[in-house]
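Each remark here refers to the structure printed beneath this line.
The complex appears here minus one protein chain, its other protein chains still in place.
Each chain gets a letter, A, B, C and D, in the order it is written, and its residues are counted from 1.
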Amino acid sequence: MEVLTNLINGMSLGSVYAIIALGYTMVYGIAKMLNFAHGDVIMVGAYICFCAVSYLGLPAIAGVALSVVGCTVLGIVVERLAYKPLRNAPSLNVLITAIGVSYFLQNAALLIMGSDPKSFSSIISLPALNLFDGALTISATAVLTILACVAIMVALTMFTGKTKMGKAMRACSEDRDAAQLMGINVNSTISMVFAIGSGLAAIAGVLMCLAYPTLMPTTGSMPGIKAFTAAVLGGIGSIPGAALGGILLGVIEIFARAYISTQIADAVVFAVLIVILLIRPAGLLGKPVNEKV
Amino acid sequence: MSRLTDFAKQRRENTKMVPVPSVSIMPERDLGKAPALECLHLGIDFGGLKAVDDFNITVGRTEICGLIGPNGAGKTTVFNLLTKVYQPTRGTIIVDGQDTAGLDPARVNRLGVARTFQNIRLFNTLTVEENVAVGLHNQHHCGMATSILRLPHHWKSEKYYHDRALELLDIFDMTGLADHEAGSLPYGAQRRLEIVRALATNPKLLLLDEPAAGMNPSETAELMENIVKIRDQFQIAIMLIEHDMNLVMNICEGICVLNFGKIIAKGTPEEIQQNDAVIEAYLGKQNKEVA
Amino acid sequence: MLSVYNINVWYGAIHAIKGISFDVNDGEIVALIGANGAGKSTTLKTLSGLLRSRTGSITFMGEDLMHMPAERIVEHGLVHVPEGRRIFQQMTVEENLDMGAYSQPRDTIAANLERVYAQFPRLKERRRQIAGTLSGGEQQMLAMGRGLMANPKLLMLDEPSMGLAPILVEQIFEIIKSLHEAGTTILLVEQNAQMALSVATRAYVLETGKVTLSGTGDELLHNDDVRKAYLGG
Amino acid sequence: MGIKTLKPQTRSTIITYAIVVGAFVLVTILDGLGLISHSLSGQLVPICAYVSLAVSLNLVVGVSGELSLGHAGFMSVGAFTGVVVAGCMARAGVENGILLFVGAAVVGAIAAGVIGFLVGIPVMRLRGDYLAIVTLAFGEIIKNLLNIFYVGVDDAGLHFSLTDSASLGMSKGTILINGPKGAVGIEKVSTFFIGIVLVLVTVAVVLNLMHSRDGRAIMAVRDNRIAAESIGINTTKYRLMAFTVASALAGAAGVLYAMNYSTIVPSQFDFNQSILILVYVVLGGMGNISGSIISAAFLTVLPEVLRPINNYRMLLYAIVLILVMVVPHTKIYQRIADALRRRFRKGDFDDAPVAEAVAEEGGEAHE
Partner (left out) sequence: SGDGDTASAGSTAGTTAAAGAFKIGGIGPTTGGAAIYGNAVKNGAQIAVDEINAEGGDVQFELNFQDDENDAERSVNAYNNLKDWGMQILVGTVTTTPCVAVSAETNTDNLFQLTPSGSSTDVIGGFEDADGNISIPRKENVFQMCFTDPNQGAASAQYISEQQLGTKIAIIYNISDTYSTGIYNSFKAEAADLGLEIVSETSFTEDNQTDFSVQLNDAKNAGADLVFLPIYYTPISLLLTQANQMGYAPKWFGVDGMDGLLTVEGFDTSLAEGCMLLTPFVATAEDEATKAFVGTYSEKFGETPNQFAADAYDCVYALKQAIETAGVSADADFTEICDALVETFTSSDFAFTGLTTAGEEATWADTGEISKQPMGMVIQGGVYMPLDA
């Protein structure tokens, strides 16, 4: 039973990572950039939802919707201002810019919202599921997060694999000039990627704060890094990989804490990651790119 | 495509009797020395696709051997197998008498196999001279500590690399470009530099993957002369892939034709030009008249 | 159909195209020939909107292309098959062809696909293969097939015969001829001057960013300077 | 005559050394004149440490072309080892600051180098972002393990523990590393002079390595791994070499940093610290050593310069960071730069080799 409890807790934590990782992978896979500001977009999303519900008195659903819209717009704006000029720059320059954006969002949030933590706990509260006479409790947020994670993963896979827009995104990710020659508007396609990624970030932010209801300007940064790790673990660029990597990372983290040591749990998690990558150098579901010689 | 040029005829008369084992199925073993390359039943699969299958060839120590075939026949794949970019699924590769099983690309190079690439792969941010100096890497050693401390041996090595690199560049009249960034060279010069770099590793077998691609006729003619010159001067075996029949027919002693991963013909240029299967699969009707 | 007047293109500080002007009339095959680095590819990239000219004008069927984004130019029927294939390596052959038809109405795609497969049976065999693992020649076929998927009015081919087996070079030129007969106007850039000039209605010779000679295909084929420089004597 | 006629490589080497020595001379003179504020003089040593870190990371990121996100981990290995060494030496009666530093720095560098080598063996089996994440992971593991690492010294010698300071089993000793509380009571021996010397050593090691047989091999592997293999270069060996040397240099820089403050804690050598160093490298330019030096110094001083605007300074820092990255790639900037270049170097143009323009595109062509 304890194992089961830990498993469920791990999956719930992992689904949060997974949703964030899905956004990461999406942006990475297509725009070929590590958007280190992704975690901070999550934070912004959570703040928007928080403000909408507790200051404007909107219902929770409206708060979520507003936060998705807000983040989508933010994603597009940031992309236009900070990343678009760097289309032809080396990828590390873009990485550093993303870090700059991350600092910017954190500090802007600090100035606007203050440094004191906000708690989500009274924003939305759902009853928990009790199984086996209370021996196993599954919180509703856990169920919600896991379901959302799976739904988003499936939707994204379908989108990039089957739709015209999705294929166009993949084309842009490979060769922007050639994509243009096909009649694809590269700029709007990449904006679209950021819009989707940021919209996902908003959902991730709200779900994360539901499960772990403390919100501060720095709330997004550590989950952001963990999610990046998860995306790589699953094979960066791979959508099912991100979901799998996220959930696995969450489970490993919880199990490492429960059965090894709370003191070096992080070290264990990262060690597992390294071992997995050594066995599968392109991540769990990543395709090893066979360069044609 | 023109007939054998005078240049080629004249050259054949001048260079006396280069053994041409690649033409016959059985390798010539009576030379006292092992051939430069011997492949036995070489093959590789990609998924279900037998990209190369039952590939047998022997290349003499100073032979120029052509490898031709339609696009996708597996020519580049053969080179990748010989240099261990891909590990063969089956078969044996013997370089200069030594089995290369289990070796990695770097080791194979040290055994004496050097190559150029179909899509040029230079060290773009290094200068031309540095590109060649890197090729000389295993010809002269100098430890890390020696370099960092700038001990006398370091300077001696640097002088060696410099002198030798210029010597090699001189083959293609490229000494003047020594300080240019390799990536900024014109296309033809990049192709030539790739050859020089490969030569710098002191190979016994040089593999050239479409060396004349993207060159105009006069550049190609010059290249032909140079390939022969390299063979004569360095006394090495050269195996080349090329779609320019003018080049192939004029400088190769033996030619091997590949289709769907299998050898469909081997022979001298004259034989190949007459071979119906080759005309059917590769040369096309028009080129038949050429021969 | 296409008229180019006095275009100048820079790469950073490098002046790659120095005032080129030429025309392509409806139903022609126009060849641009010239040595490596003469600026042939740069010219095509400028026409398709990947690069911008600082001066002059480009008009295609009455439309001004100077300021039109690349993706719109394709919609107008000016299709560029770039040098070096530039296929989508990670996508399958068929997905690549789909992408070629990105700007086309949905209902025409299936028919187009059949047409392309008929022209390149090898592509049909490999329709599910990841394009990056095709051989050089197969990739070139795919690139051309992809271009054809866009229903071009004017098809710009940048060195389509590069790296192809002789039999395929023949085939490619057959295809070019048959496309031409079917009414597609073609702007052909080639190193293989012999072949190019023999199919071309008219041709221009480029040298270091300038047009140095022009004439009908036959004229140039028999021009001494051209013979010396581009046909190997 | 003079500098313009030298090979570009030699010229940039001379300029690099000149920057470091010039900065030292300038600061020393200004200090003599009493023109250096406490604020600036307090930053001199950290600047030197960051410069060394940036230069050493450039060896990995710029020269060998691998993205490493765990440089702070090696810095911390060096720092904590150095603290222990210095603590032991001090207890053994060594008082000379320079001697303490040299002892600590050498051992710290060796320790970091060894760890770098061990970490590098698995890391070098990976590529690109997978490699990056594994370096990040190692950085975090190192930080995590240091959190449960206790070291003390008493008359009986060194004591280690992985549980708490009480289980060190010492009496009347000094606790050198106290788990999450880190090392406190570090002998503050770092000076600007020592810092400059370390920078010079770091720069010399990196530049000498770059411009040697091994360095060329490292850069060749970066430019084209497959081609490098085809000419007989053991790519793993050279990537590992760059990684190990950089780790060792980071270790030495860590010692310099640690011995400038009386305390260091494991948690400060985190991912953000690694990123900060990476920012210096990227801003300064890949493989550009003098660039790393200048950008590390500039970005270290910047937050202090922005101090008067108080709570807005980190916001402004972020904006500056974005702008420095973005502006050079905007059309307007490039137009202006082109125009300026044309004005000042008339004639160079039409026949100039294509080098420049291709170099601008170099990033794209990467692998």
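As a convention for this text, contacts are C-beta pairs under 8 Å (C-beta built on N, C-alpha and C of every residue); 3 or more make two chains touch, one makes a residue touch a chain.
This structure is a prediction, so every number in the text was calculated from the model and none was measured.
Among the displayed chains, contact with the absent chain in the complete complex occurs for A, D.
Screening D:Gly70, D:Gly108, D:Gly173 or D:Gly251 for touch with the missing chain picks out D:Gly173. When the missing chain is restored to the complex, the residue among D:Ser68, D:Asn144, D:Asn234 or D:Ser274 that touches it is D:Asn144. Contact with the chain not shown here comes from a single listed residue; of A:Val94, A:Ile152, A:Met216 or A:Ala242, that residue is A:Met216. Those residues of chain A that touch the chain absent from the view are 2, 5-6, 9, 13, 50, 54, 107, 110, 114-123, 125, 128, 130, 134, 137, 139, 208, 212-214, 216-218, 222-223, 253-254, 257-258, 262-263, 265-266. Although one chain is not shown, part of chain D still touches it, namely residues 26-27, 30, 35-43, 46, 140, 144, 147-148, 152, 154, 164-166, 168, 170-176, 178-182, 184-185, 188, 261-268, 297, 301, 303-305, 307-308, 310-311, 313-314.
What we mean here is this: only the chains that are shown with their structure count from here on.
The chain with its Cα centroid farthest from the Cα centroid of chain C is D. Averaged C-alpha coordinates give centres for chain A and chain B that are 49 Å from one another. Multi-chain contact residues of chain B (touching two or more other chains): 76, 85, 117-118. Multi-chain contact residues of chain C (touching two or more other chains): 133. For chain D in complex with chain B, the residues that touch the partner chain are 7-8, 204-205, 208-209, 212-217, 219-220, 223-224, 226-235, 241, 245, 287, 353-356, 358-359, 362, 365.
Of all residues in chain A, those touching chain D in their complex are 28, 34, 36, 81-82, 85-86, 88-97, 99-104, 107-108, 110-111, 225, 228-229, 232-233, 236, 263-264, 266-267, 270-271, 273-274, 277-278, 281-283, 291, 293. Chain C meets chain D in the complex at residues 10-15.
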